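One structure, as C-alpha coordinates, below. Some questions next.
A single protein chain has been omitted from the complex, and every remaining protein chain is retained in its original position.
Our next item is chain A:
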(Lines give C-alpha, C1' and ligand atoms only; values in the text may rest on other atoms or scores of the structure.)
Protein backbone atom coordinates (compact mmCIF):
# COMPACT_ATOMS: atom_id res chain seq x y z
CA UNK A 1 0.00 0.00 0.00
CA UNK A 2 1.27 3.44 -0.88
CA UNK A 3 1.63 5.89 1.96
CA UNK A 4 -0.45 8.93 1.01
CA UNK A 5 2.13 11.14 2.72
CA UNK A 6 4.82 9.67 0.50
CA UNK A 7 3.16 10.34 -2.85
CA UNK A 8 5.36 12.62 -4.88
CA UNK A 9 3.43 12.68 -8.13
CA UNK A 10 0.25 14.45 -9.14
CA UNK A 11 -1.92 14.12 -12.21
CA UNK A 12 -0.41 17.10 -14.01
CA UNK A 13 -1.64 16.82 -17.59
CA UNK A 14 -3.83 14.48 -19.56
CA UNK A 15 -4.32 14.64 -23.32
CA UNK A 16 -7.37 14.72 -25.51
CA UNK A 17 -6.90 14.29 -29.27
CA UNK A 18 -8.64 16.99 -31.28
CA UNK A 19 -9.33 17.45 -35.01
CA UNK A 20 -8.40 21.11 -34.89
CA UNK A 21 -6.58 22.88 -32.07
CA UNK A 22 -8.11 26.29 -32.67
CA UNK A 23 -11.65 24.94 -32.77
CA UNK A 24 -10.86 22.93 -29.65
CA UNK A 25 -9.57 25.89 -27.65
CA UNK A 26 -12.61 27.92 -28.70
CA UNK A 27 -14.95 25.19 -27.48
CA UNK A 28 -13.15 24.26 -24.28
CA UNK A 29 -12.73 27.89 -23.17
CA UNK A 30 -15.71 29.64 -24.78
CA UNK A 31 -18.35 26.98 -24.19
CA UNK A 32 -17.11 24.81 -21.31
CA UNK A 33 -15.30 27.50 -19.31
CA UNK A 34 -11.73 26.17 -19.27
CA UNK A 35 -8.81 28.61 -19.11
CA UNK A 36 -5.71 28.45 -21.29
CA UNK A 37 -2.60 27.59 -19.24
CA UNK A 38 -0.08 27.22 -22.06
CA UNK A 39 -0.08 28.07 -25.74
CA UNK A 40 3.32 27.54 -27.30
CA UNK A 41 3.89 27.42 -31.08
CA UNK A 42 5.48 24.11 -32.03
CA UNK A 43 5.97 24.04 -35.78
CA UNK A 44 2.74 23.10 -37.50
CA UNK A 45 0.93 22.66 -34.16
CA UNK A 46 0.89 24.15 -30.65
CA UNK A 47 1.54 22.90 -27.13
CA UNK A 48 -1.85 23.94 -25.92
CA UNK A 49 -3.18 23.20 -22.46
CA UNK A 50 -6.34 24.25 -20.65
CA UNK A 51 -7.54 23.87 -17.09
CA UNK A 52 -10.82 24.13 -15.22
CA UNK A 53 -10.68 26.77 -12.51
CA UNK A 54 -7.64 28.71 -11.38
CA UNK A 55 -6.14 26.22 -8.94
CA UNK A 56 -2.61 25.21 -9.92
CA UNK A 57 -3.48 21.82 -8.40
CA UNK A 58 -6.13 21.22 -11.06
CA UNK A 59 -5.16 18.80 -13.83
CA UNK A 60 -4.37 20.38 -17.17
CA UNK A 61 -5.81 19.05 -20.41
CA UNK A 62 -3.54 19.08 -23.43
CA UNK A 63 -5.47 19.66 -26.65
CA UNK A 64 -3.37 17.31 -28.74
CA UNK A 65 -3.38 17.25 -32.55
CA UNK A 66 -4.32 13.95 -34.20
CA UNK A 67 -0.91 13.61 -35.79
CA UNK A 68 -0.39 9.88 -35.38
CA UNK A 69 -2.19 7.77 -38.03
CA UNK A 70 -3.62 5.43 -35.39
CA UNK A 71 -5.50 8.20 -33.60
CA UNK A 72 -8.31 9.06 -36.03
CA UNK A 73 -9.54 5.45 -36.49
CA UNK A 74 -9.49 5.07 -32.70
CA UNK A 75 -11.38 8.25 -31.83
CA UNK A 76 -13.82 7.73 -34.74
CA UNK A 77 -14.67 4.25 -33.46
CA UNK A 78 -15.32 5.54 -29.93
CA UNK A 79 -17.51 8.40 -31.15
CA UNK A 80 -19.37 6.03 -33.50
CA UNK A 81 -20.50 3.95 -30.54
CA UNK A 82 -21.27 7.03 -28.44
CA UNK A 83 -18.47 6.37 -25.97
CA UNK A 84 -17.25 9.48 -24.12
CA UNK A 85 -13.55 10.22 -23.62
CA UNK A 86 -13.83 11.58 -20.09
CA UNK A 87 -16.27 12.67 -17.42
CA UNK A 88 -17.08 16.24 -16.39
CA UNK A 89 -18.87 16.49 -13.08
CA UNK A 90 -21.76 18.92 -12.66
CA UNK A 91 -24.07 19.81 -9.78
CA UNK A 92 -27.18 20.35 -11.88
CA UNK A 93 -27.11 18.35 -15.08
CA UNK A 94 -30.53 19.48 -16.31
CA UNK A 95 -29.49 23.14 -16.10
CA UNK A 96 -26.13 22.48 -17.74
CA UNK A 97 -27.77 20.44 -20.52
CA UNK A 98 -30.17 23.31 -21.20
CA UNK A 99 -27.41 25.91 -21.13
CA UNK A 100 -25.14 23.99 -23.50
CA UNK A 101 -27.94 22.93 -25.85
CA UNK A 102 -28.92 26.61 -25.98
CA UNK A 103 -25.40 27.41 -27.14
CA UNK A 104 -25.83 24.94 -30.00
CA UNK A 105 -23.92 22.03 -28.44
CA UNK A 106 -24.92 18.64 -29.85
CA UNK A 107 -25.86 15.95 -27.34
CA UNK A 108 -25.81 12.28 -28.35
CA UNK A 109 -27.50 11.54 -25.05
CA UNK A 110 -29.68 13.90 -23.01
CA UNK A 111 -29.57 13.43 -19.22
CA UNK A 112 -30.46 9.80 -18.49
CA UNK A 113 -30.89 8.59 -14.92
CA UNK A 114 -28.98 5.32 -14.58
CA UNK A 115 -29.23 4.91 -10.82
CA UNK A 116 -26.38 6.44 -8.80
CA UNK A 117 -25.65 8.96 -11.51
CA UNK A 118 -27.42 10.99 -14.20
CA UNK A 119 -25.43 10.95 -17.42
CA UNK A 120 -25.48 13.04 -20.58
CA UNK A 121 -23.06 12.92 -23.52
CA UNK A 122 -22.05 15.85 -25.69
CA UNK A 123 -19.95 16.42 -28.81
CA UNK A 124 -16.84 18.60 -28.30
CA UNK A 125 -16.90 19.64 -32.01
CA UNK A 126 -13.37 18.21 -32.40
CA UNK A 127 -14.08 14.50 -32.75
CA UNK A 128 -14.72 13.52 -29.13
CA UNK A 129 -17.67 12.89 -26.89
CA UNK A 130 -17.61 14.10 -23.29
CA UNK A 131 -19.75 12.79 -20.48
CA UNK A 132 -21.54 15.08 -18.05
CA UNK A 133 -22.29 13.36 -14.76
CA UNK A 134 -24.31 14.37 -11.76
CA UNK A 135 -23.94 11.95 -8.86
CA UNK A 136 -27.20 11.48 -7.01
CA UNK A 137 -26.13 9.15 -4.22
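Note that in this section a residue touches a chain if its C-beta (ideal position, glycine included) is under 8 Å from a C-beta of that chain, and two chains touch if they have at least 3 such contacts; residues count from 1.
In this text, contacts and distances are computed from a predicted model.
One chain of the complex is hidden; its UniProt record names it "Metalloregulator ArsR/SmtB family transcription factor", one of "ABC transmembrane type-1 domain-containing protein", "Carbon-monoxide dehydrogenase small subunit", "Metalloregulator ArsR/SmtB family transcription factor" or "ABC transporter periplasmic-binding protein YtfQ".
When the missing chain is restored to the complex, the residue among A:61, A:79, A:100 or A:132 that touches it is A:79.
Panel shows chain A; residues 76, 79-84, 108-110, 112, 114-116, 119, 121, 123, 127, 129 of it touch the chain omitted from the view.
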